[in-house]
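Excluded from the complex is one protein chain; the other protein chains are retained at their positions.
Order of writing sets the chain letters: A, B, C and D. Residues in each chain are counted from 1.
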Amino acid sequence: MIDIKNINKWYGQFQVLADCTTQVARGDVMVICGPSGSGKSTLIKTVNGLEPIQGGEIVVDGTPVHAPATNLPQLRARIGMVFQNFELFPHLSVRENLALGQVKVLKRGRDEANERGLKYLDRVGLLAQQDKYPGQLSGGQQQRVAIARALSMDPIAMLFDEPTSALDPEMINEVLDVMVGLAQEGMTMMVVTHEMGFARKVANRVVFMDKGRIVEDCGKDEFFGAPRSERARDFLARIIH
Amino acid sequence: MIDIKNINKWYGQFQVLADCTTQVARGDVMVICGPSGSGKSTLIKTVNGLEPIQGGEIVVDGTPVHAPATNLPQLRARIGMVFQNFELFPHLSVRENLALGQVKVLKRGRDEANERGLKYLDRVGLLAQQDKYPGQLSGGQQQRVAIARALSMDPIAMLFDEPTSALDPEMINEVLDVMVGLAQEGMTMMVVTHEMGFARKVANRVVFMDKGRIVEDCGKDEFFGAPRSERARDFLARIIH
Amino acid sequence: MDFDFDVIARSWRTVLLTGMAFTLQLTVLAMAGGVVLGTLLALARLSGWRPLALLAAAYVNLVRAVPLVLVIFWFYFLVPYLAAWAIGAEEPVRVGAFWSALITFTLFQAAYYCEIMRGGIQSIPRGQLHAAQALGLRYWQCMGHVVLPQALRNMLPVLLTQTIVLFQDVSLVYVLSVPDFVGAAARVAQRDGRLVEMYSFVAVVYFAMCCALSMLVRRLRRARGQG
Amino acid sequence: MDYHWNWAVFGEQSPDGVNTYWQMLVSGLGWTLAAALAGWLMALVLGALAGVARTLPQRPLRMAAGAYVELFRNVPLLVQMFLWFFVVPELLPRAAGDWLKALPQAPFVTAVVCLGFFTSARVAVQVAAGIEALAGGQLQAALALGLDRPQAYRHVLLPLALRIVLPPLTSEFLNIIKNSSVALTIGLMELTASARAIQEFSFQVFEAYTAATMLYVLVNLAVTAGMQAVERRLALPGTLGTPGAR
Partner (left out) sequence: LPGTPHAQALSGTLAKVGRDGYITLGVREGSVPFSYLDDNGRFIGYSVDLCMKIVDEVRKRLNRQVEVRMTPVSASNRIPLMANGTIDLECGSTTNNAERARQVAFSPTIFVIANRLLTRKAANIRTLADMKGKTLVATAGTTTLKQMTALNRERNLGMRIVIGKDHPESFLMLETNRANAAANDDILLAAQVAGSKQPADYAIGAEALSLEPYGIMLRRGDAPFKAAVDAAIRAAFASPDFPRLYAKWFTSPIPPKGINLNVPMSPQLKKVVASPTDSPDPAAYR
């Protein structure tokens, strides 16, 4: 469903993505890991066109993302995205956060938008917080709201960029639990994360990046069993302590 | 050597520390953990008088910390402290960071100060970086420099406030390794941290705090084996995934 | 020095009613217009289309480089031409003192508000824009619903502080014989030969009002946890 | 527009019978720069003191500094200028007042004092904000090393705060140049006043104001470039100020 073909991207002289190719099929859960600065966030943001690319092609559900004629807003509305720093809109209440995209992009009525939003808020266990503002929630709660916000657009796939790395250790699990649930229901997901427990539990594919390249792209068992590259072995050894 | 007796502290109406009592003997390695906002940072900062208290007493090596007659700068010079955000002085090179306290407080000559500073810089494996500025180092390197800076004052004890929580996962171990080494050499340490691996390896005492109170204060094995309080069991379950 | 309180007693009502009313009206309206125009200028400065960005930057920097007295002079003189251009008239339009002053202050105040709003917009983490875009919002929707409301909210104390400066700067229209608060007081002062008394009166009134305003700003900041 | 342009007016002799109008303008520029620079030095010293005082733990000092800032920030410069020139000498003891009034450059001295106090209030706010931005971690780190408070300010907080406040200080410096034009109201023949005088004598108002405006813009560009050079020199390795560092 997501087809990434030979993409390249530079910041000035610096190559952030070098000839990256991979595919995500419907229902796949792909975990992307790798050292800091290796281009994970950049790669995932190219999928919904938040980052322009200088070479290659990405096709999502039949639509070429970086073609000039593509209606990007429409495409993005169909792909949910969750960020490291939650990025809830601090000036809107939880309910308004959930409704904004539905009303402005999907042109749903306010009532319908609220109804759906609350359904997903319930799903992440935060129905009681609907009138609060993001600043009044803990990090873990904020991230669960962010997931509900993405879900309320009825996405065909979800992108996660280190969804737990800004959280206190205590709150990581409450977010991971929601993500595991999603994965088990068959949502197509691309997840940048260092949480190897999560990867072991639900990923069916693991991509390992280093210096802008996809170094390893294989099944979960293969990755944790015997990674081909030295760099990935190294990384795994250091990250699991 | 550090004797904390019944201390109380308020911010306005809000009680941050409630009747906290504990002792650290020479050579002890005490790990302090607990949920966010429970008062761990505040407690550790009362030990060298960075935070005033409203009741109780702290005696460090025979000196009552909060007595009006106490020469606080002199006392502080004998206690090393390492912060979550490193707090190196960004306008000074690594060498100057190491020398500042020695020259201005211990009145050492510049050459002697540099010599000792470099000795500890070598100890944390960063001798080659002596001319760089903090902004040019990675987080893990900065934190190791911060440890070297504290050590170069020849402290009788070291305080650590979440020394690894601002670090990327990869860099955590390089800092923990240095701390393990220190502990094994017999340095007296109070360490606020969520790194239970570190606690298991070198702590001989674990203090668990919740809502400003010391809820659990026991040996390492007891803590990890069978914590008495429900709250601590809960916390452990959530933090170790 | 003998201080003649009588002149203040006689004139304070008129001076406040005419002069201060003018000054306050001008301040409030110029702030409203200036914030709108300044925000547009800020968006222009941040725009990806370089000529527009450069033009906006040139305007802002020119206006901010020149003393207010000169800026007021230039705009006051140019406003009839701007008005003619705006409505497509052939001759310069004769604009009354109030409108002239209002347009003048709005135009140059916009340059200052522009820089504040630019700072505000730039202080919004890129992630917020990305999050809005990822929801499928268009550029203007992202700006209108996500970035600008936050920028405005974050910058409110700074905008108000700048408005206090504006409130004081309105006193400079006095050089153009526009009847603001200082002008009204000076008029009485000069007619009755009581400059010291009237200027002291003006100083006290301004001080009291600005103090009250800055107290308000401080409270706002504290409520926001911004210091 | 019904206006008779005559750029040659700057070559004509000004009313003092010695200098041309152009020389008059240049002398005005000289007074502007002199007043701005002298006022700036005063503002930096007073502003740094008041700014530091605002961050100290002693409440009376903080309050005094706060009152100082409010006093000079909340009255329009135009009015302050007048008060310094006409009212303050009358409030002083007779002899001191007379001495002040008889100073050969009374308007200049008054303008410098007034601009100095006015600007120092603004500098104080910037300096205090700069120090407060560091107050948490850096101050605690310095104190934890055993430095006492003056040492912590001298070696850690002030050098860092200076770098933080340099950009706002630059705009304050540009402001003081512009604000010095208000001194025309107490008879200082600075740049704007010279332009005004030229237009009064010759009625060539647009030529006079255009020339003055351009001189201000040039000074502004020069100062901005100079301060940017200073900022670059003081930029810390590894921060955003030095391109390509990270």
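The criterion applied here is as follows: contacts are C-beta pairs under 8 Å (C-beta built on N, C-alpha and C of every residue); 3 or more make two chains touch, one makes a residue touch a chain.
Quick caveat: nothing in here was measured; it's all calculated off a predicted structure.
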Worksheet item: Taking the complete complex into account, which shown chains does the hidden chain touch?
Response: C, D
Fill in: Candidate in contact with the missing chain, chosen from C:29, C:195 or C:217
C:195
Worksheet item: Which one touches the absent chain: D:49, D:129, D:205 or D:235?
Response: D:205
Worksheet entry | Listed residues D:89, D:130 or D:146, member touching the removed chain | D:89
Fill in: Hidden partner chain, residues of chain D it touches
1-4, 6, 15-18, 86, 89-90, 98, 101, 104, 106-107, 184-187, 189, 193, 196-197, 199-206
Fill in: Absent chain, residues of chain C that touch it
2, 4, 18, 73, 76-77, 80-81, 91-92, 94-97, 175-179, 183, 187, 189-193, 195-196
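Keep in mind that, in the parts below, only the chains that are shown with their structure count from here on.
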Worksheet entry | Centroid distance [mean C-alpha coordinates] between chain C and chain B, Å | 51
Practice prompt. Would you please write down the residue numbers of chain B that are in contact with two or more other chains?
Written response: none
Worksheet item: Connecting every touching chain pair, does the picture come out as line, ring, star, complete or other?
Response: ring
Worksheet item: In their complex, what parts of chain C are in touch with chain A?
Response: 125, 127-128, 130-138, 141, 145-146, 149-150, 153
Fill in: In the complex with chain D, residue positions of chain B that touch it
45, 48, 50, 72-81, 83, 85, 87-91, 100-101, 104-106, 132-137, 149-150, 153
Worksheet, complete the sentence: Residue positions on chain A within touch of chain B in the complex are 35-36, 168-170, 172-173, 176, 194, 197, 235, 238-239, 241
